[in-house]
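Partial view: only certain chains, each at its native spot in the assembly.
Labels for the chains are A and B, by order of writing; each one numbers its residues from 1.
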Amino acid sequence: MQYSAKVMDHFANPRNVGEIPEASGVGEVGNPACGDIMKMSIQVKDNVITDVKFKTFGCGAAIATSSISTEMIKGKTIDEALKITNKAVAEALGGLPPTKMHCSVLAEEAIEAAIDDYLKKTTGKGLEKKKSLSHDEHHHEHGE
Amino acid sequence: MQNIYMDNTSGTPLHPEVKEVITQFLHKGFGNPSNLHQFGRVTGEAIQQAREQVANLINARPNEIIFTSSGTEANNFALKGILAAHKKKGNHIITSEIEHFSVLNPLKTLEKSGYEVTRLQVDKYGMIDPEDIKKAVKPTTVMISVMYANGEIGTIEPVGEISAITKEKDIIFHTDAVAAAGNIPIDVNGTHIDALSMSANQFGGPSGVGALYLREGIRILPFIEGGVQEGGRRAGTENVIGIVGMGKAAELARLEIPERTNKVRKLRDRLKDGILKTINNIHINGHPTDHIPGNLSLCIEYIEGESILLFLDMQGIAISSGSACTSRSLKASHVIMATGVDAALAQGTVLFSLGINNSETDVHYILEKLPPIVERLRQMSPLYSESQLSQS
């Protein structure tokens, strides 16, 4: 398994690391048993994501997908941000090894969770229905 | 940039004398050792010599050594071959939770075809309690397969006590000694072992060549079936270059184990002390004293192993996060989990496995490079900031 140059760049020099002190929305997804946790905070103004920061516990791909997805949603409207798929995240990185595709799913979920939190805070209810990401897409490989 | 290799568990560098022997042999031998003519004799004799060298390493007899293509194949062969040859005796086998996948996966397959497997738990050091074996034995128990030492955390299992039990109860004792053979002294007669797997690239030999020691008199069915190589027990034209290299590596290891141990253990302890001094929230895996000399497995809290590995690689330092095989898997190592470490902490496992290739300079360099990498990753980790909050 080799990471692309783009993955290594985002891993070695991650963009937008940190937390926004009084964020409009915060989302945290993943759990340690699965290997990764992503926490994303967004600042929203006039329906546009003006700032975004992440903190990630995870492998190289988890950090890289977090980093690139912050770049991808910054300046976008909520609707535009919600349209970003995990495939788009992976493609923006020049591809991910098959065993690491689940990291891009996690990035998509983290964006969604942050937006959901923002919507809940502002409108009182979250996303209509979450893009249900079936667990099947997490291809785990356990040395078998 | 530095070129520091501290991943000897995944495979040691070829010993210079092994390189030499292989290079010489490349130019002299190619005959099929099954053949009667002069070319066959050259390779036949070279293999015989290697068989003696490998036998000497563990105090076995040459005809008790069967060459294989890896430690993995030796494990598959021992489990499937010995059980198949003893079907009448029973269908129960005892093993541990912390075995390598090349033991665990064949046993899963055997379970599907009617075998019963008991998997023993380990303590926080990854150590098996021989008393648990006594309790697990049944009239149908044919075989006990417990590793000699664990490659991921270094713990050396109480094989002496285990073998006393198996000998008394007339149960076949197989041990996966891939992480042990060539690194610590083994005597298959001093400790009564019936079958033992090893792998050349754990002690300076080439990768992709291993051996199964099988005590004379223990029956086995061939796993790879075909011609009559290896005394009819393992078919397939021999990897002559690999076998010759394994033989030389075994000879060198046997002579040098005490000296190597001395050197490597000292470096390992220095690295451990240095890390504990400069980085907080570190958990050391494995047994504090009964471990493979060069093994230093750590869980670094709040961060994940692969990220550490990648940053170290950028600095020219090669280590592994858990075992070679799990470094492509996503789950925390089953070995670390079995020692009771919690899931998040287990994700932060890194393994420094030192060898005779390492020096003081390597240790110093790592002690200089590791702390800022850990700090940087912790700053990026949501777990770290939360823990800081909860502490303040």
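In this text, a residue touches a chain if its C-beta (ideal position, glycine included) is under 8 Å from a C-beta of that chain, and two chains touch if they have at least 3 such contacts.
Bear in mind the structure is a predicted one, so any value in this text is a computation, not a measurement.
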Fill in: Whole-file subunit formula (labels as shown)
A x2, B x2
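Operating definition for what follows: only the chains that are shown with their structure count from here on.
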Worksheet item: Per the centroid of Cα atoms for each chain, what is the distance between chain A and chain B, given in Å?
Response: 38
Discussion item. Under the stated contact criterion, what part of chain A meets chain B in this complex?
Written reply: 1, 8, 11-12, 14, 17, 19, 28, 31-39, 55-60, 62-63, 99, 102, 140-144
Discussion item. If we count contacts the way the header does, which residues on chain B are in touch with chain A in the complex?
Written reply: 101, 105, 108, 302-307, 310-311, 314, 325-326, 328-332, 342-344, 347, 379-383, 385
